[in-house]
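One protein chain is absent from this view; the other protein chains keep their places.
Presenting subunit A:
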Amino acid sequence: MPIKYIGRTTDFKGKTLWEILGNLKNFGVGRIVVRSMFERYPEPSYMKILKVEPVTHEDCRKVRVLIERVFRGRKYPKPVGLYSVSYKADYRLLHKDEEADYCSFDPGEEKPERILPRTALFPPLFRVS
């Protein structure tokens, strides 16, 4: 008897974090995981796993993780914790030989900060004159 699943559709492409980390020795500490949703940007976005804490099993098992996150080429200064997003079936493991290639990022020239003027005109209907 074929099983038919009914539920909300998503745009995710990948596996849940537990399905990846549960298959790795020592829960994949030190490996790099990538979210498929963030691959739409030209700069690389990835997460390096620092510490893993498994959580009791549920239907879609979540896992508490401490990661070093790099988003669009910029690294977050402090390690970040993920828990409530680990159910999303959007994660992908990077092979060790692919890591160097994927994570290398040349920021190029730093774009100068755009300083906007202090004053601006009101919208047309609000203008007094």
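Going forward, a residue touches a chain if its C-beta (ideal position, glycine included) is under 8 Å from a C-beta of that chain, and two chains touch if they have at least 3 such contacts; residues count from 1.
The working rule: contacts and distances are computed from a predicted model.
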Record-based protein name (UniProt) of the chain missing from this complex, from "Phosphatidylinositol N-acetylglucosaminyltransferase subunit Q", "Tubulin epsilon and delta complex 1", "cysteine desulfurase" or "28S ribosomal protein S27, mitochondrial": "28S ribosomal protein S27, mitochondrial"
Hidden-chain contact residue, picked from the options A:I3, A:A100 or A:L121: A:I3
Residues of subunit A (touch criterion as defined above) contacting the omitted chain: 1-15, 18-20, 22-27, 52-57, 59-60, 89, 92-93, 95-97
